[in-house]
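One chain of protein is taken out of this complex; the other chains stay put.
Let's turn to subunit A:
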Amino acid sequence: MPLETGFGNYMMLIAVLLGGMLSLFLVIFKDYLRDGFSAFFFLVPLAVFTYFAVFFGSEVPALGLVSWQQGMGVHFEWRVDGLSRMFALLISGIGTLVFAYSHYYLKGHPEKFRFFGFLSLFMTAMLGLVVSDNLIMLFMFWELTSVSSFFLIGFHYEDRESRKAALRALTITGLGGVGLLIAAVLISTVTGSFSFQALLDQRETVLASQAGRIAFWLFILAAFTKSAQFPFHFWLPGAMKAPTPVSTYLHSATMVKAGVFLLLKLYPIYSALPVWKPLLMTVGGVSMVYSAAQALFFTDMKSILAYTTLSALGILVFLTGIGGNEGLVAAAAFILVHALYKAALFLVTGIVDHEAHTRDVTALHGLRHVMPGVAVAGAVAALSHGGVPLTFGFIGKELMYESALHAETSPVPIAAAFITGLLLFAAGFWVGFRPFFSGREASHTLKHPVSLWLQLPVYVLTAGTLIFGIWPAGAEQMVHALVEAAGRDTIKVHLELWHGFNTVFFLSLATIAGGIVLYSRLVPGQSIALKVEKLSYSSVAIYEKFLSVTKWLSRWYTDILQNGYLRWYVMTIMVFLLTLVGYSFYHGVHIYIDFKKISEVTLYEAVILLLMIFSIFYILLAKSRLAAVAAMGVLGISISLMFVLYSAPDLAMTQFSIDTLTVILFVLVLYKLPRYINISSNVVKIRDAVISLLFGLMITVLCLEVINEPVNREISEFYAENSYLLAKGKNVVNVILVDFRGADTMVEITVLTIAALGVFGLMKLRLKDNEKTWE
C-alpha cells in the first residue's frame, strides 16, 4: 500500500492536533473570552468529523508517516482503516454533539473554558490513539487520554470524592499504560522497530518469542484496565463524578473503548494464541453479567448507566474473544449500537439533572409532561438498550446472541449473554423510561423549556438509532470495513432486520418479555449496593489497601534513609558503593604486580611516607583540635615533598602555600575553642572504623587494579608537543592552565572569588543576641 505523501499526510497531523490547538488557544485566551463564545467550539470536532467522513468514506486503508524522532524509530505513523475510521467518526461525531451540549450545560460556569480545554485535549489524544500505527505513538496518546480523563474527572477539584476518583482512575489506567510501554519495548526487541506494520509482518516470529508472549499479557493488562474489565472495573463508576458530558464522551462512548480498540488491533496477531479465546470470553463474560446485575442495585441514573457501560464493555471483550467473522461483526456493530444509545441516555440524564436537580430514579416521575421531546428520545434509547426490534440495539443483540450461540458447544456463553440482555433491558428502562412515563403527575416543574442546545444532540443520536434500526444496511459498510481491518481478511457482511424464526429470534422475544417482567417487578433501591461496597475482598478494598500499604512503605523507608543526619547519608552512600564494588571484586580481583615497572623506594621516600602515615594516625587519635590541625600541616608538607620528588614542582609549591594558609586559618579560628568532647560511643566508633577501613581498602585495591592497565597519553602528548609551538610557554602545566584551558581557570577564579566573598560576608556578620541560642 503506498504511503500518503505531501499535503494529505500533513492533513492527518493537523486533523489529529486540531483539538490540542483549541486547547492551547484556550490556555492563552480563556480570560478574554465571553461565555457565549463556546457556542462555536463544536465546529472543531465537526471539522474533524467531516474530514474523516469525506476523505476516508470509501478509501480505506490509507497510511502515512510524518517523521519525528529518526534515531529512535518513533514517528507519527498513521493508518486509517475500517477500525480506526469507526472510532475516529465516533470520537469526532459524538465530540461534536458533546461540545454543543456542554456549551449550554456549563452555561455561566466560571471554569467553562478550562473544561473545554481538557475536553479538546482529550479529543486530540483519542484521535491520535486510534490512527497511530507506531507503538510508541500509541502509548503516548494512550497516556494522554488517561491524563486528560484525570483532569476531567477531577473537574470539581474542590470536592474530595472527585479528586479521589480522578486519582483512582489515573492509577489504574496508568498501570495499564506502563504495561503498554513495556510491551512496545519488548516487541521492538523482536521486530527491531516500533512500527505496528512490522509487528504484523513478523507475527509468527513474535508469537514464537518469549518477549512476544510476555508482551501479550502486558497488552491485555493495558486493554483490561482501560476498558475497566473485572477486576479493574471499579475506577469507572467513580469516574462518573465528572460532569455528565464528560461521562458521555470519555467514560462511555470513546475512551473506555480504547481497550477494546487495542484488542481489535491486536486481533490479527494474538488471536492465534490458544489462550486468547478463553481468557477474553471469561473476563468479558464475568464483567458483563456481574456489572449488568450490579446496575440494578442503584437508584442514581448515572450509576446505573456506569454499570451498564461496564457491562457493555464486557460484551465487547467477550465478542472479541469469540472472534471469527461472527464475533467480530457482532463486536463492530455493538460498538456503534452502544455509542448511539448510551450517549443518548447519558445526555438525557444530564438534561434531567440540569432541569430537575436530581438523578434519583425513585424521586423522578411523569417528566413526559414537561419535556416531551426528551422523554421520547429517552424511551427510544431505552428500547435500543433493551434490544427491541426497529431500533439498532435489536440488530446488535441478535448478532451477539448468534455469535454466543455458535461460540462453544456448551450453553454457558449463550446463557451469560441472555442474562446480560435481560438485566440490561431492565436497567435501560429505569433510566430512559421510568423518570418520564411512570406516574400521572410530573415530579418537577420547569421554569423554562429545555434548551435546544441540550435537546438537539439527543435527537441526532436517537435518529441514528432509529435509522440504523430500520435500515441496518446503512451501517453495513462501516461494520464491514472494521471487521476486514481487524480480521485482515476479506469477508461479506450482511446486516438484516429479519433473520427468520430461529433460536436467536426466540431468545430475543424471551429477553423482551423477561425484561418487561423484571422491570415491572423490581423496585429501585440501593440497600444491596451499600452492602457490596463494604465487602472486604472487593477490588476497591484491595486497591485501597494496596494504596495505604504503599504510603506506609514509602514513609517507612523515607524515615530511615532521609533522617536528616549528614553522617547517616554519607554512610548509606558509602555502604551502597562498597556493596556494589565489593560484589564485582567478589567475581575476581586482577592485581598482579609487575616489579619491573615499579620504581624502588629510596630512603627519602620512605621517610616521607612514614611521616604521612604517622600524621594520618595522629589526626585520627588527636585529643585536641590544635594538635589535629598541626598534624594536618605535617601531612600537607609531606605531600608537597612527595610532589617535589616526583617531578611536579608546581604542585609542590601550590600545596605548600595552600596548606600553610589552611593551617593558619584553622588556628586563627579555632585557638579559643575547648577540647574535643567525646560524643560517640565505642560501638559506633568501631562500626565507623570498619566501614572506613573497608572503604580505604577498596580505594587501594582499585588503585592497584588501575595501575596495571595501560595508560592513554594522547592528550598529554598533544600538550607536550604544542605547548611551546602554539602557546609559547615552556612549563607545560602552566600553559595548560592559563592557555589551553584558560576558560576553565577563569571560571575557577570566579568560584574562588565567590568563596572569598562568602568568607568575607560571614566574617562581617554580627549575630543578633536572639540568634545566640546558648547564652
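The criterion applied here is as follows: contacts are C-beta pairs under 8 Å (C-beta built on N, C-alpha and C of every residue); 3 or more make two chains touch, one makes a residue touch a chain; residues count from 1.
Just so we're on the same page, contacts and distances are computed from a predicted model.
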Looking at UniProt, which of "Multisubunit sodium/proton antiporter MrpC subunit", "Two component transcriptional regulator, LytTR family", "Spore germination protein" or "ABC transporter domain-containing protein" names the chain that isn't shown? "Multisubunit sodium/proton antiporter MrpC subunit"
Hidden partner chain, touching residue among A:5, A:69, A:520 or A:700: A:700
Kindly state which of the options A:210, A:579 or A:599 is in contact with the chain not pictured. A:599
Residues of subunit A in contact with the chain that isn't shown? 564-567, 570-571, 574, 593, 598-601, 605, 609, 612-613, 616-617, 619-620, 625, 628-629, 632, 635-636, 639, 642-643, 645-651, 654-655, 658, 661-662, 665-666, 669-670, 673, 676-677, 679-680, 688-689, 691-693, 695-700, 703-704, 706-707, 711, 713, 715-716, 719-725, 730-733, 736-737, 741, 744-745, 748, 751-752, 755-756, 758-759, 762-763, 765, 767, 771-775
